[in-house]
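Sharing a structure with you now.
Removed: one protein chain of the complex. Kept in place: all other protein chains.
The letters A and B name the chains in turn, as written, and every chain counts its residues from 1.
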Amino acid sequence: PDAPTVLRYATPYTAGHPLSRADQQWIAHVERISGGRLRIQPSWAGGLISSEHNLVELRHGVVDVATISPIYTRGGTHAIRLQAGFYGGEQSIDDQVAVYRCLQASFPRLGQELAGLVPMEVQGGNVLGIVTRTRPVRRLEDLRGLRLRVPGELVPLLRRLGADPLDMPMADVYPAMAKGVIDGVVAPADTLKALHFAEVARFYNQLRIARGAYPARAISEDSLRRLPPDLERLLLDSRIVWERAVASEFKQAEQVGIDYARGLGMTFVQPDPVAQQRLDALYLAEAAQAAANADHGLPGQAMLRVAQDTLRRLRSGSRPPCAGPAL
Amino acid sequence: MTPELIGALSIAVLLALLALGVPIAAVLGLVGFTGLALLTSIEAATIKAGVVGWETISRYELGVLPLFLLMAHLCFTAGASRDFFDAAAKLLGHRRGGLATASIAGCAGFGAISGSSLATAATVGLVALPEMRKRGYAPSLSTGSIAAGGTLGSLIPPSGALIVYGMIAEQPISKLFAAALVPVATQALLYIAVIILLCRRNPALGPVSERVPWRERFASLGRIADIAVLIVLVIGGLTVGWFTPTEAASIGSVLAMLLCARRGKLTIPALRRALAETLRTAGVIYAIIIGAIVFSVFLGATGLASHLTALVIDANLDAKAAAAVIVVVLLLLGSVLDGMALMLLTVPIFLPMMVGLGMSPIWFGIFVVRTIELGLVHPPLGMNVYIIQGIAKDVPLGTIFRGVLPFLAADMLHIALLILVPATALWLPGVLA
């Protein structure tokens, strides 16, 4: 038999990271299904793929398959970034991925922004909560004056709530919270253990802040076309396996984070239901504004409509065909 | 050619080019680029080199390096470094190697501001090397003690390396910081012991000055009161949380500028000179970092590191023997890979093995950061040594490596102690818990 075709895969995460465990499941699946004709050579955390320039690197063949982060890229992925703010009301990672699939079906621009690449996995994330050092957040008023590290896209929302949002490198957040430079951080529960936030904060406030999905793994088109047709098909069919593996690892990591934080005596704060409703309304108002102000010729309002329409149909139990198979 | 063979060959080429006097940054970068081109394509290797170059100069975390250097150059402009070493000379100068000891203390103090070995070695080197030379210290002792002393910076909290380890290993960072304190204190004491022993054997290495009366000592201390205020403000501000470690560089520079103004040294020409020298020093360091990262990315892609680690795992040893073998593997890899890459590549593999052998992950964190930082000073490649050479250009690299050797011996003793008595790391976090 011929020597197996080798595809090089790179990720900035270490081998033990939950995302890498999902990658390993996908690798094992692909190698098994291909009967040994396809071999994936992984490179964990070796710096082979950058966490900032991964799209450019993948297009030029630094590796064949890679973890990508179009959502953190500061140019050329305006549509992918814009749509990530349109997920108000999502209830699960499955919701998030379904919405992205429907957006992708309606707006070719999302695919064009990844020209030269073929997405291999659409990824959502665990819902965001608010980690605070010294005081709980039950009502939106409790956010006033809190100095919070937030992802860039949430800055306008948090500002509107009277908080004092700021940006700082993720690596600085732990020491900054330990010393009280900041009062907290907007982050999912998995970071309570993974980034040790539970060590330096007393409250995890479960005001849900919606989270968008985006393509997080891709293969370069050149590498895909070089494969024999059956292997190409096999890879494309393996996408759902990867998506399911990531979603299940995320769920596990969330539980691990919660258990760890409970063990350290962290308090999990349930928000006042009225506060959650008001937050959701504000989130949607921000989304509407972002959609109306969308530049780079993006059909912001149409995208927001499709996203919200998909969520409504998922809620009413009539999963639209564009949503694809459930995770 | 297999990737592993390309990796092994590239190391030979690297050493040959280095010996022939090609700039160190260019050797690292070009060998890495060529190797990467062989493994992927010229196009891919070029893009990767461009990414590394751009990210090195544009990342906030690395961007603070020139600001730390600016702080050092401004202290120099203010005459603060001269006064500091004058005071050290009056207090310790009558003891053998007193100024080298003061430099170790300076490294420890700066290490409490900065998270990185490189920043520590570069900043303290800029300040201390000319002062020691002026007082007749042998270049081998002065450069060696600062190259070694710089490694204190990556273990003393705040430690960038321990934060990264905590994230990979999912260990409490506060515990790691606490665990680092006793080992880092013993490390500094061992370095001081080395200096005293060296100077006792050969007094010409660190000349002794006359003992001065206490009145003069107090007077010299009075002259550095404003420097003491600067140091207390920076370390204190970090401790109580006025600013983050990365912001400390800017705050320190502003304070150093105020120091210049207070001493009447803040003239436009002096400022321009300090800035120009900061840029020159930073350029040397950036070039080396870019070259080292390109090379490191290439070696990571060859899979050489995973081969070596697989060998250790296959050998089925007990905990102490395994730790000893890990030291050897890390030192081998540490002569060609940069510290962060080494940690990211090997910790996920070695940690489960050592935990399986009954060792604490907290202990392993201290052990692994301690061992990896040796790679910064041991021959043939050592980033700290290159940085010192970039600062003290007329001291041959061989002299610096020779100067480092006695400290390396102390390092090995220290690591042996860490392996044989894990309590050196585990005692303090246990007490604090």
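Convention: contacts are C-beta pairs under 8 Å (C-beta built on N, C-alpha and C of every residue); 3 or more make two chains touch, one makes a residue touch a chain.
Keep this in mind: contacts and distances are computed from a predicted model.
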| item | value |
| --- | --- |
| Choices "Xanthine dehydrogenase YagS FAD-binding subunit", "Cytochrome c oxidase cbb3-type subunit 4", "TRAP transporter small permease protein" or "NADH-quinone oxidoreductase subunit K" - which one is the UniProt name of the chain not shown | "TRAP transporter small permease protein" |
| Among the chains presented, those that the missing one touches | A, B |
| Per the touch definition above, residue among B:Ile6, B:Val51, B:Ile227 or B:Ala323 touching the missing chain | B:Val51 |
| Which residue of B:Thr120, B:Ser154, B:Gln389 or B:Thr424 touches the chain not shown here | B:Gln389 |
| Option touching the unshown chain, where B:Gly7, B:Gly35, B:Pro66 or B:Pro245 are the choices | B:Pro66 |
| Residues of subunit A (touch criterion as defined above) contacting the omitted chain | 53, 56, 59, 74-76, 78, 147, 152-153, 155, 164-169, 181, 296 |
| Subunit B residues touching the omitted chain (full complex) | 17-27, 29-30, 33, 46-51, 53-54, 56-60, 62-64, 66-67, 70, 76-77, 79, 81-82, 129-130, 133-134, 242-243, 247, 249-251, 253-254, 265, 269-270, 272-273, 275-284, 286-288, 290-291, 386-387, 389-398 |
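Methods note: only the chains that are shown with their structure count from here on.
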| item | value |
| --- | --- |
| Inter-centroid spacing, subunit B versus subunit A (mean Cα positions, whole Å) | 36 |
| Subunit A contact footprint on subunit B (complex, rising order) | 40-41, 43-44, 47-48, 51, 54-55, 60-61, 158, 160, 163-164, 166-168, 170, 172-174, 238-246, 293, 296-297, 300-301, 303, 341, 344-345, 347-349, 352 |
| Touching residues on subunit A, where the partner in the complex is subunit B | 8, 14-16, 41, 43-48, 50, 52-53, 56-57, 60-63, 168-169, 171-172, 174-176, 178-181, 193-196, 199-200 |
